[in-house]
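All remarks here apply to the structure that follows.
Of the protein chains in this complex, one is absent; all others appear in place.
Presenting subunit A:
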């Protein structure tokens, strides 16, 4: 078979060696690493900066200035560039906005990317200005560099908050948006359903396009009020004090020297930005805590030491996470994405997939490992649901092929949303209501077994496939490229080429008027062309007056000539002429312009208006006249006069009434290719050296590390979801291939009995029969292509069942499990799965079952 694009791209980077064992053929070679070169941890630098009204700017942390924490002198002279970086972080003019600000800078030499978040600070009531202690310590140290010991005496412990005042420091991180954000989550009303298959996908995308629409203007959303807490007290802060101090946290990433690597990293960084940002938020929380904790320490050098230690630790974690995100092995051929993108290899993929699945089924047969795992995955990674919701459209190509959603396609064109965002939500299964996000970790010492599980799950954890449309390489250099505004001039002085002139009998008229309207413009073919459109527009928008306008046009011409003279050059003279004569036409229009009572006065002026020329043109002329009058008048005084203000408001008002010159949209020549930098490729991980918080799916060798970090990680996900929308719950499915157990860990329940990570998964009977019948068909030597089709049919049955369940629950106060079993064929073990599926199309289900 033909190697796929990705195989070609990453064949050299495949992790592990292909030992040619036919049985395990697939897995080893199916994983690849993203990055083409090593990524040095020291490439990531952290700076914490403070901007204080009273004290100016101070660096509170710079990883470049710190060598080793255990050394006697952990910090060295501040880096030479910090002043410049401070300017970039805070800007040259201070902003008084109290929410957080995000900035990204590109530094050319040495090539670096800088991501900054600037926060207003929040104090507790009793500790006004209490960062001063830390800051004092820093100041004195940098002043007395290189010996910091003397600084201790200078530091001022008076500002210390009383110890013991609030010992429970862990829970104090102020959060502004958790509850309100959940309430703000749009919940579509029950009973509304689309006839089209992709209802929930469509709905999600539509809401996103509206929520991020520019046409609604700025809409402060759920995370606007994010601040930097300098106190662990939850009391409300004095608003007057908020603006006194800003804290900026910047991550500076040194870019690879080689052009190609540089390009690759940047493409990765910008497409995966939400993940980077989420980790920055985590870092920020750690820095907040470090500052709060260290303030409780009286002794200055110790205080600084504790602070530095904590921040370095957090930075270390951040660096590791970023390194992992970039370097960890990925599934190079996720089954679902490969199947929908490479139709020619479909059979091969089906064969391989079923083979792996039957091997795994045999392996965990006794414990129903696969059934439990798929129950959990289908319950929480819900993006499979829209892919089985039956389409109501006739198939375009082959009968049994899934059609691409037509409605979503239309939506994307007319109301663009971010397909990367949609994909991220798909992978995390954020399709239900309330929004839950899920990731799956496969744990096990046996690498090939873990990889097999990952491979199989990459069929069930689904997302849309992304295509990229870019200008062809040569096109960019083409001088006629639409991004090159001066092309018509540089390549060809005759603008007719760009705007082919249309023969129009009205051209002379238009030309004269244009000269008058636009003294700047050189009379030329292009200008004439524009005016042709103008006149046509006036006509077309005013159908009732189309007859009139054609009859009055000569009058217009006459007026134009009268006003501006035959040659149209002497604008000033024309104006004088008009002003002197005070033509009735002008009189009327002055009355007309910008008056909100325009329509009322229409009656009075109507006679004239209809007798005069087309309204639009009429107005433009007079608008121009007024402007020119003003210009003439004000040219002597640099200050202008008071009338200007009024007139300019009128101009703005006028502008909304005018009809623009229509120009053709430049032709859009693009080349389409499979997108490489997208979450479908990057978040389906392979067998990784350690737990990866961002991945929707990956494997690790042991769950030792998991126990330490998973809970806090899930909590962080709820507080700072990379998804950029409020999340009610974060979950992690932990599948242990050694113990053959499947557990679900949730951000909502901290304690699990017996020191376990989470709850065991109850095997859904429907899932069990689904898998067994597919694998039995496969065992009966039925074509694997057909088996996969059958699998899809069975998944569709789950969807239909969820519809019945949703309908059953409507208006129901009590759920009779026995009744569900008898009448709907739904057993209690199926209810969590079907309720989750139902919540994607019938949001009220979650409310009933809660």
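For the reader, a short list of remarks on this structure follows.
To be clear about the criterion, a contact is a pair of C-beta atoms (placed from the backbone, for glycine too) under 8 Å apart; a residue touches a chain by one contact, two chains touch by 3 or more; residues count from 1.
Going forward, contacts and distances are computed from a predicted model.
Chosen from "Latexin isoform X1", "V-type proton ATPase subunit", "Collectrin, amino acid transport regulator" or "Folliculin", the protein name that UniProt gives for the omitted chain reads "Folliculin". Contact with the chain not shown here comes from a single listed residue; of A:63, A:250 or A:407, that residue is A:407.
From the options A:41, A:104 or A:365, the residue with contact to the unseen chain in the full assembly is A:104.
Between the chain not shown and the residues A:43, A:305, A:481 or A:829, the one that touches is A:481.
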